[in-house]
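Only one protein chain is missing from this complex, and each of the others stays in its spot.
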Amino acid sequence: MQLSREQLVQAFRRMCTIRAFEERLHDEIATGEIAGFTHLYCGQEAVAVGVCEHLDAADKIVSTHRGHGHCLAKGCDVTDMMKEIWGSSEGLCKGRGGSMHIADADVGMLGANGIVGAGAPIAVGAAMSLKIDGEGKVAITFSGDGACNQGTTFEAMNMAVVTKAPCIFVFENNHYSEHTGFEYAVGTSKDIASRAEAFGMKVWRGDGCDFTSVYETMREVLEYVRAGNGPAAVEFDTERFYGHFEGDPQNYRGEGELDRIRETRDCLKIFRAQATGAKLLDDAELDAIQQAAIDDVDAAVQAARAAPRPTADDVTKDVYIEY
Amino acid sequence: MQLSREQLVQAFRRMCTIRAFEERLHDEIATGEIAGFTHLYCGQEAVAVGVCEHLDAADKIVSTHRGHGHCLAKGCDVTDMMKEIWGSSEGLCKGRGGSMHIADADVGMLGANGIVGAGAPIAVGAAMSLKIDGEGKVAITFSGDGACNQGTTFEAMNMAVVTKAPCIFVFENNHYSEHTGFEYAVGTSKDIASRAEAFGMKVWRGDGCDFTSVYETMREVLEYVRAGNGPAAVEFDTERFYGHFEGDPQNYRGEGELDRIRETRDCLKIFRAQATGAKLLDDAELDAIQQAAIDDVDAAVQAARAAPRPTADDVTKDVYIEY
Amino acid sequence: MAKMMYRDAVLSTLHEEMERDESIVVLGEDVVGGMGTAGGPEAIGGIWSTSTGLFDKFGANRVIDTPISESAIMGAAGGLALTGKRPVAELMFADFIGVSLDQIWNQIAKFRYMFGGKTRCPAVLRMAYGAGFNAAAQHSQSVHHILTGMPGLKVVMPSTPEDVKGLLRTALRGDDPVIFLEHKALYAVEGEVPDGDYTIPFAHARQVRSGEDVTIIATGLMVGIAEAAAEELAEDGIGCDVIDLRTTSPLDEEAILDSVEVTGRLVIVDEAPPRCNLATDISAIVAQKAFASLRAPIEMVTAPHSPIPFALELEQAYLPSSDDVEAAVRKTLAYR
Partner (left out) sequence: MAKMMYRDAVLSTLHEEMERDESIVVLGEDVVGGMGTAGGPEAIGGIWSTSTGLFDKFGANRVIDTPISESAIMGAAGGLALTGKRPVAELMFADFIGVSLDQIWNQIAKFRYMFGGKTRCPAVLRMAYGAGFNAAAQHSQSVHHILTGMPGLKVVMPSTPEDVKGLLRTALRGDDPVIFLEHKALYAVEGEVPDGDYTIPFAHARQVRSGEDVTIIATGLMVGIAEAAAEELAEDGIGCDVIDLRTTSPLDEEAILDSVEVTGRLVIVDEAPPRCNLATDISAIVAQKAFASLRAPIEMVTAPHSPIPFALELEQAYLPSSDDVEAAVRKTLAYR
């Protein structure tokens, strides 16, 4: 761990915020208060944070249906997000987008996306744009192991290589797409990074449950891409703690699988062990950070509950700028 | 060359038929008699014939916009095809399809295709079907170097691997997609077979201007796929003698490039050199075969010119079987 | 007669027909569920529970779980259908025609025509459509109008479990490509289903309710909305002839024109946005072919020209309601 204390605190704080956000949603959804499909990011926090801690608002990211973690890591406001998920007119997208369509261009977050694989081409376009601007900024697209089978993902990788766009393809391999195992759906190669490599891209691999691994891997990747070498790809091995969406009974999991990953592959635990082991932060400090995140999320939920609701006239607004 | 004399004669005859067919179309199109877009297969004959000589009518192929060669190699009738290209109601597709949509399910030819990359998924479906039938038959899809950038092609390869479909992806790399060089459009890898390999497929490479190379490569590929090992891919390096479509001035070619490939990469010349060198066939025999092909094509053109024309009522026929 | 949910009508028909006809093959994402996991095949079925048990009964060759590759799924359906099989390919959400339209529109719909009538392509493409789940702009759309406009496709929109069974059988026994649109908000709805091997022919609309004052035309989820409005209006002595089209292509023009000839007034309910949709289509047919019968402007009750919003209140306002239908009926009746 080569980060400063401050950096470590910030990273842990962000991971804890995502965790608290998702855990809370898990509880709230069970009560029926939240509408629509919600896909929780719990378990993968180290990826979003390990990637986004390297970025500023001028760097862009494009996300997936499982987008809360990426949004929070990129700097979307916790309360505005919660209001959005609650469907308030004060939500980050005025209640029109919901969980699967959260976006905030001001912080470089170009949208969660309900269509699996749709993000990658958009990120390539953003990267073309950043290349024109010439300031060493990058566009990053997150994709799951399932999304890596969608034709658009492949097209985007090739297009990025051909146009030398500063685009980074981050694959979060959590071993499942819905109820289907990665072992089945990703051919006999079972290797996402190699597919990217076959397009002539430089690729990296890392442990997506270990913040340090993600962070240090991304340092190299970003150095390479910011230097104008064209696109790159990274595959992170990670874990999904909850079901595909809320309501999924997860009976495709092996016996004890969830307990095992919660025990041995929890990025917060791993971070804690590393930080305390290296005597950079102690348990009390970490506990306090974790609690602060929980409190923040609680405040966001209270705000979301109290926030104003949209009305029927809002339906047809913002379809066009002028019509 | 390990083929029997008979097999060699047949292969050469087929290659010559394709060549004669395309050369004649080249002339006829210049006179304005043929409507629509026509993409000639001249130069690539060894691929279509080297592949299809291994197949019978129960094996299926799916082709591209540059489909005449595949059709003829698979056994579509020369005259019926010519009538189709002329737009006659007696054409193989009753004048409704034209050059880009020739098909004949009776001989296992599931269609040329105007949409680049659309054939591969169709071939995977045909392969799934043949797998159910369990008789060791295969489905083959031909794709160009340009088509290998279309998302559908990638999806199809992965899907074939996952479902262990007896599908063979034959890539004809003629170095150009329309006016764009392969060197530009196929990423920095410049290697189509490796992309296929990254999906976990076994791949082969061969010289698409050398019938023997194609034929012997395909012998291995087919043995592998017919044995139930799942899909495979082959990349053949080949040459396109005419423009992308008729009318293309080809000013993207290097100086003397066309002369050079006509001289050194003509599959008919290469075949002739091999056959005469090995004393399997002599020049007079080969000349006679070539002339017979030209005569056949001429007869087909005469027939097409004289063939009946479709009428307005034909427009709405065969949209549905019943409606 | 048995009571059955709409989704079970899909499932039981697939079971029955696959047993009857060996050439039927099912494919799609998670149609088996659990492939490549510790839980194993069928650990969990597809998200709509419309394929449960098929894999166990018919095996891996006929029940094919696919990667997330909709173009390849639709394309494979085309290839299967061209080679003697009867694929039933599932798009988990109809919105995913966005990533697979070419295979549906430019391939499957056109094979027979382009190939001179020599091939048949009996592909049944099932897709869950419609709003009502707060699934927002990319998981709630109606696509029937897009597909109805495409020659070569047949488009089916069952509104009851009974119709699901009868129409799905017809789809599976016909030789043309069929788009089978299942409304998400109907999956859990129960209804009586006749016993026996009945089929419902295409282009035979169902008269949901008869009346002589106004014709109301609807499909899918909108049938219930229209019916509710009609019930409400009946209390005021207004008689609505409610017609469920069942299939939009082919279309039962006769049923529409016959009804309008009697009522002279027409309201069309369409869950899609207003432009170039099925409501305009029916309206145009009537304005051309039953002009003399029309006694008032044709009213259309549709979603607005906007994407589908997420929030409860917004989606509710977005969707046509029985109040909207009622208002439209009263409006057309008020016209003199």
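In order of appearance the chains are A, B and C, and numbering begins at 1 in each one.
Following the convention adopted for this analysis, a contact is a pair of C-beta atoms (placed from the backbone, for glycine too) under 8 Å apart; a residue touches a chain by one contact, two chains touch by 3 or more.
A quick note: this is a predicted structure, and the numbers were derived from the prediction, not measured.
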Contacting the left-out chain in the complete assembly, out of A:I29, A:M82 or A:A127: A:A127
Option from B:G87, B:P166 or B:G208 whose C-beta touches the chain left out: B:G87
Touch criterion as defined above, residue of C:S23, C:S49 or C:N106 at the omitted chain: C:N106
Candidates A:C42, A:I115 or A:A198 - the one touching the absent chain: A:I115
Contact with the hidden chain (one of B:G67, B:G117 or B:G200): B:G117
Option touching the unshown chain, where C:Q138, C:T170 or C:T263 are the choices: C:Q138
Subunit B residues touching the omitted chain (full complex): 35-37, 87-89, 91, 93, 95-98, 100-101, 113-118, 146-147, 149-152, 176-186, 248-255, 257, 309-312, 314-316, 319
Those residues of subunit A which, in the complete complex, touch the missing chain: 60, 62, 84, 91-97, 101, 103-106, 110-111, 113-115, 118, 120-132, 139, 151-152, 155-156, 158-159, 162-163, 317-323
Interface residues of subunit C (partner: the chain not displayed): 71, 95-99, 101-103, 105-106, 109-110, 113-114, 136-138, 145-146, 148-152, 249, 251, 272-273, 275-281, 283-289, 291-292, 294, 296-300, 304-307, 309, 335
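Heads up, the rule we're going with is that only the chains that are shown with their structure count from here on.
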Farthest chain (mean CA position) relative to subunit A: B
Distance from subunit C to subunit B - Cα centre to Cα centre, in angstrom: 39
Contacts with 2+ other chains: residues of subunit B: 151-152, 155, 158-159, 162
Per-residue overlap in subunit C, given as positions that touch at least 2 other chains: 67, 69, 71-72
